[in-house]
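With one protein chain held back, the other chains of the complex are shown just where they sit.
Order as written gives the chain letters A, B and C; numbering starts at 1 within each chain.
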Amino acid sequence: MNFAQNTFLIALLLFPAGAITSIAFNKNERLANFTGSLFAVLGSISGIVSAISILFYQGTFSVNMPSTFPILSFALKMDSLSAFFVLVISTIALLASTYGYGYAKHYFGKYNLGNLGFFYNLFIAGMILVVTANNALLFLIVWEIMSLASYFLVIFEKNEKKNIKAGSLYFYMTHAGTAFIILAFLLLYRSTGSLDFEVIRNSINLISPITRDAVFILALIGFGTKAGIIPFHIWLPSAHPAAPSHVSALMSGVMIKTGIFMMIRIFLDIFPGGPIWWGITILIIGAISSILGVLYALAEHDIKKLLAYHSIENIGIILLGLGSALTFNSLGLHSFAILSIVAALFHTLNHAVFKALLFMGAGSVISKTHTKNIEEYGGIIKYMPYTALFFLIGSLAISAIPPFNGFASEWITFQSLFAGIRSVGSVAEWAFMIAAGSLALTGGLACACFVKVFGITFLARPRRENIKQITESSFSLVFSMAILALLTLILGVFSGSVSATLSRIANSVMAFRGEVVISNVHTSAIRTGDGFASVSLPSIFLIFGILLALTFIIFKFIPKKQRERKVITWDCGTNLGPRMEITATGFSRSIITIFADILKPSKEVKTTFHEENSNYFPKANTVNLGTAEIYRSYIYEPLHKLMTKISSYAGIWQNGNVNAYILYIFIILIILLIVGAVK
Amino acid sequence: MQNRQGASIFQPYSDLKKLFRKDELISHDASWIFKFMPYILFSTTLLIGFALPLITTGIRNGFFGDFLVIIYLIALGTFFLALAGIDAGSAFGGFGSSREMTLSALAEAGLIFSMLTLSILAHSTNLADIVHSVVSLPLTSLLPVLLAFIGFFVILLFETGRFPFDNPATHLELTMIHEAMILEYSGKRLALIEWAAANKLLIFMAIGANLFFPWGIASNLSLNAILIALGAFLVKVLILSAGIAILESSIAKYRFFRLPDLLLTSFILSMIAIGLIF
Amino acid sequence: MILALIIIIPLLIAAISAIIQKGTRLLEFLTVFSSGAVFFFSIIIADKVLADQSYSLLPYLKVSSFGAILLLLTSFISLIASLYSIGYLRTEVKKEVIGFSRVKQYFVLLNVFLTSMIFAISFTSPIMTWVAVEATTLSTAFLISFYNKPSSLEAAWKYLIINSVGLLLAFFGTILFMAGPMTHGGNIGLITWNELMTSANTLNPSVIKIAFVFILIGYGTKMGLVPMHTWLPDAHSKAPVPISSLLSGVLLNIALFTILRFKIAADGVVGINFSSNLFIYFGLFSILVSSLLIYLQTNYKRLLAYSTIEHMGIIALGIGFGSIGLFASILHMIYHSLAKPLLFLTSGNIFLKFSSTKIEKIKGVFQAIPLTGALFLIGIFAITGVPPFGIFMTEFSILAAGIQSHPIVAGFTLLGLVLIFIGFLKHASSMIFGEKPKDIAAGESNSWTTVPLILLATVLIFLSLYLPGPLKLLIERATLIF
Partner (left out) sequence: MENTIPAQILFLADLVIYFLIILVHITKRNISIVYVYAAQSLMITFLMVYSASVNHSYALWILAALIFGLKVAAAPIFFLRQIKKQTLQSMTSSYLGLPLTLIGIAVLTMVTHSRFFAALATLSPANENALMISIAAMFISLFIIINRKGALSQMIGILSLENAIVAFAFAAGLEQGLGLELGIIFDICAWIVIATVFVTMIYKKFHTLDVSVMTKLKG
């Protein structure tokens, strides 16, 4: 696999090149923007090439360069699993870069494009290295570089105070998470005496069960923080919206998946098979994250925040796949385990694609309307038709509507959960049942949410005058979105062959468990190993297309003599203002009311009247629904208060009195003398 | 019982005929989604129709006979229906789609689980297979099937816009769900939508009749078997519609915020059903 | 011979500067010349040490591998500091905060300070080393009270009293160690460290324990280990920033070096566990306490001072853990000695621009002085151990060394480090970003205050990415003696 290795190393050279050049040219922002994007594009392309050559020519490569530091070695390894993630990362990065080239133009004169290019390239390189690093220390380094770069991208629009706060919160959380990861790796090092993943994998039986459980919990918290599982998600909804949209696309679509990658790597690849409660824990976490994620999304009006919450939801769905994989694995049901891994990987891929698409669509709207509040949109479909179309496709995909890709992966996830319900014992069965129920609910709520987003944003009449002046975005934006939209369709229609490839990867992950099961790999249909269920999306696509065409032709052209007349919407005799349309708040209000116990909605009503003195004729009645930040107020605030208390207590001892200071020395002297004499 | 003289049962057909003749009014504010939705809605119902084993299990649709596909195809239709409701920018449409999406989100779980019960019994999610093997089930598994059916029936009432969920006959906009979304439609598009709604009703009845009580359905393609099956199907559908009619004339529409409990109940019932299988 | 040169030059310069009556430029030139020369010669000495283990002049002065590392650090930081001092003092003079006599005093004492540090590194006799360390205290006392304000006087007095007490305790420890050799004849002025090592064995182990406790507490006061650290934040926050950078960047390491040499002698007698445990618990205690005090700090110079305490704690921890921890903590010492001066000097620029050391008074550094802001941020990430900066690697290695024997300690250390990171980022982001006050004009004060910092930052980043062979060899040799 020399070719793959070389192209990969070339990619690793290209990104730094992009970083350096764009920072070098930061006086000339056009040039900086161009070089930054260009090198990112080239790097992504070579990343894609090397990943594909690994993936489809069945190989792995590993590089191992010693460093000048004792325990650090630049050990890279790309097996099919990492190749898959490299492929996802590079693909999204490629389109994000083409998009960003156009998108960044509206920063000209406001912010330093050189920095953007620098950290953007660094960020992509970091992610690619994270999924290929084969040494724990190297992994931690690139992991932190990835976090650092993304931090700077989050605070890129640094004139807005809340971006700075968001960035800091993000960095606190991810750094704390990294501490957990470090501890996990240290425990592995303690038992195996090595930081090299290969060595750890081979000497796995040196690790005591307790240590394994500890590592599991630590890694789950650490990587879960990055992946944004509830309750460690609080950074996500504030950080992702703050970043430039193409970066949000990368962070939400790809970066959080690195956490998933490491979970698969450690829990399935390195550990031969943990106890059943690992899988069930992850199942439950996934269920909670998916439902709460979509519910919070429903309550949002900030379009990017809303999409960020959907990322939490989809991470939950991915975790459902992963959790069932772990459970099956510990029960020895390897064919089901592989099915579930396929589900997780497939949804990872799909979510990357459609979430990137949605963020880009949102970005192209924001870059024109200069607001993120969907209450101020409306009727944009008439002014930005392409953006609208692609956003619609994205919405259909994320709502798991056939024949788009979201449906395929959710279908497989359902099947793996069904498999659990069918074939595992008592407790686990109910866990699976709950998981399936939450997945069903999530799907429905996601539909509702995206009807809301698309409807309120693009349909009906503009709610602000300035909407009427906006025009479609530039070519580079539309082009990138078009490609992604196409991808959602292709990945959906050809889900059969995709899942076949993924099952190969899953096999390689589970390989050394012996027994490799994936029955009839069918390219035109996805089916479960035991023929429990199967669906062929190409046929759905075709037949639906034909039916649609027929219906359209028949009913469009057979009854000729009727005319269509343009009229105004029925207004009950009044004249319709934008305030008569349904708002996002109004749309999601009923759901929020139903789930009030979970969401703890805060409602404030402001009424203004025509005359100040008499309040008989209300002029406007503004209702503002928000959700209480229970995690902040119940977990993080108390933690902060505790720390403040302790540290202010520590401050007391530094009271500025020199006699006291000498007394400390005296006391410690006496204590140590006594201790020393006793020992 | 309301002591009233109903219209002929062929009234819907004459309605359609009338609507197809009429001119059409389309709002300025409406986009292509508004114009295009009826075709999508209609063809989804057709597509689902292909997947259903109405008379015989001899023709097994292995391509998209999977029940999840059916459910998500229905979701596809609903998605566009709701969008179209918002599109014209009238207040009613928006509320209509809000309610529709709220309830369908809650209904989905119940629907999936009621059919999952059957597919677990049948060891397949393909409708034809389900029918095929539910016929030959031991009597012990009748209880889960019944529970699941109750759950399913609740969903049926919602999806087809019946009491206690919706009042298809009302013209008080504030109370309606389905009608509110299509308020802006007229002429042939309205006709298509109504037709699609009728199809949906048939689809759900067929599912209820054939999946849960698949007796008499033809397992091969011989003529007399099919005739018997046809008869059996008509009888079962008649019984179902009679049941719905009795229900509609005996109970009133529920308050909106009581409906979730109803849907939740159906979900729970199906869950219990699955629990009972083992 | 060269050793003589690097001692004589600063002394000579100090003397000359003392008699100069006017001409600030001349003073500046002389000091830069002396520190430059010292740096140049230290490189040569380091080369010689690489060639043959150690380099010595007469029986009295000797530079080991560890000494060479310290010598390089000392001279490099003093060079940077004296270059920076030019710009710093010029600005202060322009503001008419100080006059010529103070500038003169400053440069004279700076040279004396430098000399005494070199003595402390290179003396072969423990007693004379003690004298030299005491000399560093005395020469810096007036530098700390440089601004002559009540607060700086207070800081200086505390510095003087606490360190004198500490050093007297250290003196007592030293003569306890010496009791062996001295009671067996031999002129104690010339007792070298090696003889100390050999002859400590003749002593009663519990005497050695007592002696080492005195040493650790005595020099630990100088090194700034909790709870003897109390003078450190005051002194560092009140001294002129170049002095603060020298104090925390270099002087504390020298104190550490002295302790280590006694540690070797003690370990020979009472076994390694005794001293190692002391190091571990002092280290952990220092980390935790400083992390708590950083979390709610309101003065950015004190913030940096506490972070110095934290890093001394980490180094002590690494030495306590041993094995790879030794290498890591020496490397950590190097990184810290580069990063901390960078931070102090950048904070000096911030102080010159905003003339306040309160964190809440500082807003929009990035707008006012972008270059300094960037360097400050680099320093923050370097000191809090964010990759790619080397401190991450050294901290990780130290923890890796500790996880075997002391998992709990390692866990608490991680906790402290996270807390420190959060504290630093919280304070730094509130200082660097945002809108600058209207009355603050944008632009750096002068290039003397930025160019040396850029140099420092480049060296820091370079060493973080690539560890040159010779340096690595020096460190390995330095670890061998333990």
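Just so we're on the same page, contacts are C-beta pairs under 8 Å (C-beta built on N, C-alpha and C of every residue); 3 or more make two chains touch, one makes a residue touch a chain.
Remember, predicted model here, so these are calculated numbers, not experimental data.
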item: Contact list for the unshown chain, restricted to visible chains; value: A, C
item: Touching residue (missing chain; options C:Leu110, C:Val165 or C:Val226); value: C:Val165
item: Touching the absent chain when the full complex is considered, from A:Asn28, A:Thr607, A:Thr644 or A:Asn657; value: A:Asn657
item: Touch list for chain C against the chain that is not drawn; value: 125, 127-128, 131, 134-135, 138, 141-142, 145, 148, 150-151, 153-158, 160-161, 164-165, 168, 171-172, 175-176, 178-179, 182-183, 185, 187-190, 203-204, 206-207, 209-210, 233-234, 237-238, 293, 296-299, 302
item: Chain A, residues in touch with the chain not shown (by the definition above); value: 651, 654-659, 662-663, 666, 670, 673-674, 677-678
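As a convention for this text, only the chains that are shown with their structure count from here on.
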item: Chain at the geometric heart of the assembly (C-alpha centres); value: A
item: Dominant interface by contact count, named by its two chains; value: A-B
item: Chain separated most widely from chain B, comparing mean CA positions; value: C
item: Rounded Å distance between chain B and chain C, as computed from the means of their C-alpha atoms; value: 79
item: Mean-CA-position distance for chain C and chain A (Å); value: 45
item: Chain A-facing residues of chain B, complex; value: 20-33, 38-40, 42-44, 46-47, 50, 62-64, 66, 68-69, 72-73, 75-76, 78-79, 82-83, 86-91, 93-95, 97-99, 101-102, 104-109, 112-113, 116, 119-120, 123-126, 183-184, 187-188, 192, 256-257, 260, 267, 271, 274-275, 278
item: List of chain C residues in touch with chain A within their complex; value: 154, 157-158, 161-162, 165-166, 169, 206, 209-210, 212-214, 216-217, 221, 227-228, 230-231, 233-234, 274, 278, 289, 292-293, 295-296, 324, 327-328, 366, 381, 386-388, 390, 392-393, 396-397, 399-400, 403-404, 407, 410-411, 414-415, 417-419, 421-422, 425-426, 429, 433-434, 466-469, 472
item: Footprint of chain B on chain A - complex, ascending; value: 378-379, 381-382, 392, 396, 399-402, 407, 411, 414-415, 418, 421-422, 429, 433, 436-437, 440-441, 443-445, 447-448, 450-452, 454-456, 458-461, 525, 531-536, 539-540, 543-544, 547-548, 550-552, 555, 559, 562-571, 576, 580-582, 586-591, 593-594
